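Report on one structure; see the data block that follows.
The other protein chains are all here in position, but one chain of the complex has been omitted.
Up next is subunit A:
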Amino acid sequence: MGLRGRFLSVAVGWFALLTVVLVAVPLALRNRLPEPMASHWGPSGAPDGSMPFAVLLALQVGIWVLIGGGACAGALRDSWVLRRRASRMGLGALLCGGGLFLVGLQLVTLSANLDVPTWSGAASLSWGALLVVAVMLLGGWLGALAARPGPDESPRSSGTATETIPLRPGQRTVWVSSVRNGWVSGIGGSLLAAGAGFAAVALLNGNDALWPHSVIMIVTGLLALTFSSARVQITEDCLRISYGPLRRPRKHIPIERVQRAWSEERSPWEVGGWGIRGMPGAATVMLRSGECLVVGYVSGGRFTISIDDAEHGAALLNTLVARAPTSTGSS
């Protein structure tokens, strides 16, 4: 059986097992649970929200179907996903960590609701919530570890040195490009507006309970807006990247740090989603699928950004890199 078959059979088996647990355990305990059940706990640890048994069950199974189905669809959609170690480990972490998180959440919820007459009498959740998060992190790590063995092939890449740009003395040649994800900026803008609305209501009515919601929405909205667009400039001495409508934060890569550059077709499935992925030294800025500019550092790391007209950018960068030793020698 190939890698794809193995991964899918393990993923489907795991998915089925957890689905059975998520459905069977609450049904077995049904007679000992209140109707409705406590489903949400406040910061004090006391229950502050309830849901009918059937809705809570459907919600938990529904989220698991989304996670499991999404991971399997992601693995099937592009044959490169499973052949790259990083994306395989990402899927393993999502399936294992996400599944254990949901099972843990369900067990904690059930045990708090067990043998109480009404939902408001449910037990406190304080330590249980922490335990669930710990189990999720551990599960994510184990899932990534389990998916680690196997090939690590590089994605399709032009890889070869692109054409060079003729540079003449007395001329200034630059490359400028931009990318924007309309969905992300739309969501960011809406979140920001909703957060500001909540803040206005909280301020006018003196309703302090709305502040946390407002702050979370404003912060998430600002983050989404900031990383919904990017612009890249290549000038004589450096490569500059700026994010968002405010052009902050900015990233600055001196030409001396660049070994070579090329363009590559990448999709969010290959790098683990949209946004900024990976670690410093191997980061990917993925705002849309398609053409990406890849910059290989002298130090061995690389930086990838999805951007229009990447081919010309790579060509100019390679030309500047090739020219750099003589220009630094003469200056």
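In this section, a contact is a pair of C-beta atoms (placed from the backbone, for glycine too) under 8 Å apart; a residue touches a chain by one contact, two chains touch by 3 or more; residues count from 1.
Here, contacts and distances are computed from a predicted model.
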Name under which UniProt lists the unshown chain, selected from "Urea transport system permease protein", "Transcriptional regulator, GntR family", "Multicomponent Na+:H+ antiporter subunit D" or "Transketolase": "Transcriptional regulator, GntR family"
Given A:31, A:171, A:205 or A:299, the one touching the chain that is not displayed: A:171
Where the missing chain touches subunit A, by residue: 165, 170-178, 180, 231, 233-235, 242, 308-309, 311-313, 315-316
